[in-house]
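Only a single protein chain was left out; the remaining protein chains are all shown in position.
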Amino acid sequence: MSAQPMSAESTSTVSAPLLTVDRLVVDYPVTGWRRPPVRVLKGISLEIGAGETLGLVGESGSGKTTLGRAILGLAPVTGGEIRLGGRVVSNLGRRERRALSRDVQVVFQDPYTSLNPAMTVGDILTEPLLVTGSSRSDAQRRVRELLDQVHLPADAVSRLPREFSGGQRQRIAIARALTRDPKLVVCDEPVSALDLSTQARVLDLFIEIQERTGVAYLFVTHDLSVVRHISHRVAVMYRGELVETGDAAAVTTAPDHPYTRRLLLAAPVPDPRRQAERRAERHRFAAAQAAG
Amino acid sequence: MSILSDAGPAGPAPVDAVAAPARAGAVRRLLRNPVAVVALVWLVAVAVLALLAPLLTSQSPTASKITEALAPMGGDHPLGTDGVGRDVWAQLLYGARTSLIGSLIVVAVSLLLGLPAGVLAGYRRGRFDAVASWVANLLMALPAIIVLLVVLAQFGRSTALAMAVFGVIIAPGVFRLVRSSVIAVREELYVDAARVAGLSDARIMRRHVLPVVVPPTVIQVSQLLGIAIVIQAGLEFLGLGSANQASWGGMLSDAFQNIYAQPRLLLWPALAIVLTVTAFSLLGNALRDALGVSGRVPRVRRRQRTDAPPVVAAGGEVPAAPDVPDALLVLDGLRVAYPTPEGTEREVVHGVSLTVRRGEVLGLVGESGSGKSQTAFAVLGLLPPQARTSAARMTFDGTDLRGLSPAAMNRLRGRRIGYIPQEPMSNLDPSFTIGSQLTEPMRHHLGLSKDEARTRALQLLDRVGIPDPARVFASYPHQVSGGMAQRVLIAGAVSCDPDLLIADEPTTALDVTVQAEVLDLVRELQAERQMGVVLVTHDFGVVADVCDTVAVMRDGRIVESAPAERLFADPQHEYTRMLLGSTLEDTPARGALAGAGLHPEEIAPAPLTSGGPR
Partner (left out) sequence: MLLFLLRRLGAGVALVWVIATLTFFLTSLTGSDPARRILGPTAGLDQVAAKSAELGLDRPVLERYWDWLTGALRGDLGTSWFTNEQIGGLIGDALPVSLSLVVAATVLTAAVSIVLGVVAAVRGGWLDGLLQGISTVAFAVPNFLVGLVLSLVFAVELGLFPALGYTAFTDDPGAWLASITLPAIALAIGAIATVATQTRGSMIDVLQQDYVRTLRSRGLPTRSVLLKHALRNAAPASLTVLSLQFIALISGAVVIEKVFGLNGLGERATSAAGQGDVPLVLGIVVVAVVVVVLVNLLVDVVLGWLNPKVRIA
């Protein structure tokens, strides 16, 4: 197995962060006549360093997925800025945006709709390479390396996505994201659709790849235990705003913000006795909050 | 999952063949379908006859000779002559030309307009979409023949012109089909992924969008060809076809004039039209099957029962579960199987046995495909109609559930066995108010009056923690949030005071804070009413929160069953241990990024953990 060339940024200690999101605002238009747009992100600021995992936690409607999509150029940026390595990348033209695909990649939640069902795994993985002018034989060699990295057999290239399980498909999606050695991968709930045992293995794969290649992750999820497992730092979103950012262990064990506490206390522990305690604590906390 | 070995060059997979193998397979599948072959043969024959018309007859299709009007078959006129002495065989041959050319014009015009406009409108949306859709709606509001009459009134009789105009009128059909398939693809995550991968719009269009658009369009074209022939025949029948041009519709018109003198004249053009259009239509259906395009709802072969067939008694098995005195639900050797297309049966639940006592909460835990939901639905009698269910024993409060009639089962369901589904929004009927959905079962089972049912529903809504019961009672499902809808469904499940509650992943679709509240509610209601509960879930946290006993399922079997405390403290089965080991709750946090990054102050010697050996 050949060693992956580490990207330059990750070998040296960097002064500027890899990704900076600065007071980002995203509005979505509402269908219907003369309805005002909905503000999904209300001025988000955060940074991700090279080789770092920032976990982004929130419930449905918090805007966490939109933040990921804005960074990917898939959601319209209304205000604020996104900078990658010091360069402003929000509201780029189509062509410039395409050039950015080398650095920023994505793994989506649903492994069933994120792979084109009519294309073989080989086609799915070579596509990003061929559009950037790689030769076919180089692309095929790279695909074999990638499949090896995500622990899939080499004969996967000639098969269709439907022949794989959810976890295996997610490995294919990870391989696709890695094809051109990106600096940042936006992971949008990549393990939420997977079974428990598969979930743990895929998370370990993410960590293993990061340790080897120095890629950074923006890891979007609703699950505090997942975020705790994979993140260096954690940011908590609530209704389009960041309510808390900090070290993963701190945020997921002793959060400052009441919303994060509520989130933490609501997550059930797989142990009846400890869960009974956590439940009681949640009730006490709720009562205290209600009392003001 | 094996690691790549150096096992030689990976055999197949030349990379550029995107959909080509699928397409080639489609042609082969099409040619294996006898109906498609017959249709194709007929259409090719018609085309060849039309092309070779001058060689096949020496007669002119338009030369009329009054002296030879209505001549019988034979001699110079193999099919006789029509009312003004034109040769029928020649008219049929040359008429085929007119029909085929006309339908090709329609298809060409409608594709030329509809395809690019549909692709552009679906892919770019925005203003172009708005304008194009408006024009399409305008065209669709026009009765086609009336428009054709206007055009013909103005420009004189011309079949080709009429067909070109008809192509414009029918283009919205192509436009809407293409647009909706493009929109559907565009929303697929794999198109987003392609965009993020740096593919240009043109390439995304070629590689991802067009392959999805082409099959339904091909099918539609085959139908358009048929429709065009019918419309053209209609115009010609009205006497508005091109003058001095043989046509099937014109032949019908002439036959109509002479219907009493020579009804046979009706036969030939009618046969030609009906067979050709049928061939196009059957070809379309065969293409649909060959291309594997969904859209045609599968044939309902047998009576589609609304109820699953009754559970069959499985003979010869000694009940393994010991008799429990206060048992509410007893399952013994439950098996569920589905017929496969090959004619065999695939069993998905292989002999599940369990007991739920009054006031007991049983957690049925497993990963996807473990058969846990199948088991729950078998108890409710809500499996799909093709399911075959058998059990050595299956009793609810002493009543044998096996072989129970649908009516008898309906008296138990809702009344004595309640059900809480997984997905709150899709489980409320969108067309009825929440109030009417709550009161209907109560009025049916308990014989309450409308007012009594309403009072009781409001009490229930209040009980499940809904702040403004009267407002929610009058609301439609789309007006309430997911958490609220789940409370409504719980209220519905307990509305007739059931003894047993079956909850299928009742909190999986909810946010974690809402989940906690909903689980609180289930626990309270269960304690309040001393219900037995079967809680199907994949989440050990949920199990730890509410369950008294736990049954762990894998591949259609229960691998371990124990009181909750004991199962978590001392799991016996290897699989249970593996599942519990996969939970991330107790793994240490990963810690700050070592050596690099934004926050030098956070550099800590925290080891990078990886969750145990794989």
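Letters A and B mark the chains in the order given here, with residues in each chain numbered from 1 onward.
In this text, a residue touches a chain if its C-beta (ideal position, glycine included) is under 8 Å from a C-beta of that chain, and two chains touch if they have at least 3 such contacts.
Small disclaimer: the values here were computed from a predicted structure and weren't measured.
**Q** May I ask you to name the displayed chains that the omitted chain touches in the full complex?
**A** B
**Q** For the chain left off this view, which of B:R264, B:R388, B:R411 or B:R557 is in contact with it?
**A** B:R411
**Q** Which one, B:A53, B:V212 or B:L240, makes contact with the chain that was left out?
**A** If we include the chain that is not displayed, B:L240 is the one touching it.
**Q** Can you work out which residue in B:S180, B:N258, B:S281 or B:S481 touches the chain that's missing from view?
**A** In the complete complex, the chain left out is touched by residue B:S281.
**Q** If the hidden chain were put back, which of B:L52, B:M73, B:L142 or B:A261 would touch it?
**A** Only one listed residue reaches the unshown chain, and that is B:L142.
**Q** On chain B, what residues meet the omitted chain?
**A** Residues 138, 140-147, 149-156, 223, 226, 230, 233-234, 237-240, 252, 256, 259, 263, 266, 270, 273-275, 277-278, 281-282, 297, 299-304, 306-307, 380, 382, 406, 409-415, 418-419, 421, 423, 426-433, 437, 440-441, 444-445, 476, 478-479, 489, 492 of chain B touch the chain absent from view.
To be clear about the criterion, only the chains that are shown with their structure count from here on.
**Q** Please report how many Å separate the Cα centroid of chain A from that of chain B, as a whole number.
**A** That gives a centre separation of 31 Å.
**Q** Within the complex, which stretch of chain B touches chain A?
**A** 1-5, 7, 10-13, 15, 18-19, 22, 188-190, 192-201, 203, 207-208, 211-212, 367-368, 482, 511-513, 515-516, 519-520, 538-545, 564-565, 568, 578-580, 582-585, 587-593, 595-599, 602, 606, 608-612, 614
**Q** Spell out the residues on chain A that touch chain B in their complex, using ranges where they run on.
**A** 10, 13-14, 17, 47, 49-53, 59-60, 72-74, 94, 98-102, 104-106, 108, 110, 113-116, 118-120, 122-123, 126-128, 130-132, 136, 139-140, 144, 147-148, 151-155, 157-158, 166, 168, 173, 176, 179, 195-197, 199-201, 203-204, 207-208, 211, 222-226, 228-233, 247-249, 252-253, 262-263, 265-275, 279, 282
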